[in-house]
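As you look at this complex, bear in mind that one protein chain is not there, while each of the others sits in place.
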Amino acid sequence: MRDWVGSCLAEKLAIMRERRPLIHHLTNYVTMNDCANMVLATGASPVMAHAPEEVAEMAAIAGALVLNVGTLTLPWIESMMIAGKAANQASVPVILDPVGAGATGLRTESCRRILEAVKVSVIRANAAEAAVLAGLDGEVKGVDAVSGDACAAARALARRFGVVAAVTGVVDYVSDGRQTMKIENGDAWMARLTGTGCMASSVTGCFCAVEKDPLVAATAALAFYGAAGEIAAGRSSLEEAGPTWPAPRGPMTFKTAFFDAVYRLAGERAAQLARVEAIGMVE
Amino acid sequence: MRDWVGSCLAEKLAIMRERRPLIHHLTNYVTMNDCANMVLATGASPVMAHAPEEVAEMAAIAGALVLNVGTLTLPWIESMMIAGKAANQASVPVILDPVGAGATGLRTESCRRILEAVKVSVIRANAAEAAVLAGLDGEVKGVDAVSGDACAAARALARRFGVVAAVTGVVDYVSDGRQTMKIENGDAWMARLTGTGCMASSVTGCFCAVEKDPLVAATAALAFYGAAGEIAAGRSSLEEAGPTWPAPRGPMTFKTAFFDAVYRLAGERAAQLARVEAIGMVE
Partner (left out) sequence: MRDWVGSCLAEKLAIMRERRPLIHHLTNYVTMNDCANMVLATGASPVMAHAPEEVAEMAAIAGALVLNVGTLTLPWIESMMIAGKAANQASVPVILDPVGAGATGLRTESCRRILEAVKVSVIRANAAEAAVLAGLDGEVKGVDAVSGDACAAARALARRFGVVAAVTGVVDYVSDGRQTMKIENGDAWMARLTGTGCMASSVTGCFCAVEKDPLVAATAALAFYGAAGEIAAGRSSLEEAGPTWPAPRGPMTFKTAFFDAVYRLAGERAAQLARVEAIGMVE
């Protein structure tokens, strides 16, 4: 199972870095700059555009479309639906990041409206957001805290909407409802920065632009992203025989190192660092 | 007088870092990312949300609400009033940052409207903004330049609106109109970055979420924040017997060090570094 992830990392990342596909975002104000720089560091071209008059035109020429409801309003949701439908028509994969689903009615409801109107390839969420959208409301507490099973949430979410669900946390799970991948890359420093979830969705978009199977693309994206986090934290080395970077002094030295690691991490090395496991088919 | 500030720093910061209260922001586009990361580094959980349909719901579950008019528009001001009223009903403290009050009529007027409609706990401002809102217009020149007395502006602002006024500059003053605290922490590097005022308001929100007395909370917040600035500038040490960090090469190495210092600064050490003085009761 690791084989096709490794091959996706090695081959598809190289293709991405050559083609530099356009990743069109309608995303939140808080992390737009980080998402743009993360897409550049990964190897693609970011564009942020949300005017209803232009989103269809932009989405149609993109390699992937990322919809993130972090600072949503009703007009932005309308623009997301226009962009999403245009992406669907042009066979451009759509990634949804349902930031804060469950925290307010507007967020939960808006995500459901998008999922009804637009064919989404991947939902990238945390376990609480995934559980709420999957209808497992009993397992969610507040906006950040979560009880319950991230793996179960990924499976349930995938089945409910017929998507690939990529649920990130200490361990990440990517599921299409039948097959589920467990990814154990990443580092605790990533949770001490705002936007590491948003950026994971953007990197997922980058891989979806070059890999047709969203289960493979999302798994490869999260393994790559997590491996870069380990390098930035000083736990893994950038090159097989190379030294590790110094441990971060705090969240901002980690952040600096994280973007640098993403930029410098080759697909072959990411494949070596990937800790990916297929945890069985269900049903 | 320093005793209760020191105790607030040591005890309340520890409580904050355990509970991680939600700090709901309606703030400006320019510094949203910095404010979110500053709240995380301090020890709380940031959320930015401004849709009129959800702000009341979000504010009601928050530990504090920060309203910042840096890139205001009329619809955002409306959302701020909805959020502020919901916070008042739920006894959630409200912090107002009147960015640019006095620079345009819209800013001055919008801040006054918010102060009429919402019970604000703390106004965190620079001396020019404070003087304008307090009605001491003669002492303000332009949007950044200030003549006049920051201490007098803090007192006058506190009295005029029945709030705690936290006026930051080379020296900070926190006043409830009767009692005024002088805080001499901080470093000149802080003024060479955008958003250090906005972030001071966010950190004030963090402390208000765990300390009921806004005079104590704002004083502790500014002493903590300024002490972290001194550490980042290489002037104070992070640990009592520890080495100082290297002097910044420029504003961005300072910024990186500043966030790292906030993240790593313990309440006990901040209390040691605090230069806080009660400068007497008036009336």
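The first chain written gets the first letter, and so on, giving A and B; residue counts start at 1 in each chain.
Here is the rule we use: contacts are C-beta pairs under 8 Å (C-beta built on N, C-alpha and C of every residue); 3 or more make two chains touch, one makes a residue touch a chain.
None of these values were measured; they are calculated from a predicted model.
In the complete assembly, the contact with the undisplayed chain comes from B:R192, out of B:R192, B:R235 or B:R264.
Only one residue in the set A:D3, A:E18 or A:E53 touches the chain that does not appear here, and it is A:E53. The chain that is not drawn here is touched, among residues A:A41, A:A101 or A:L115, by A:A41. Although one chain is not shown, part of subunit A still touches it, namely residues 20, 22, 29, 32-33, 36-37, 40-41, 45-51, 53-54, 57-58, 61, 255-264. Although one chain is not drawn, its touching partners on subunit B can still be listed: residues 28-31, 33-34, 70-74, 100, 103-107, 142-144, 192-195, 248-253, 256.
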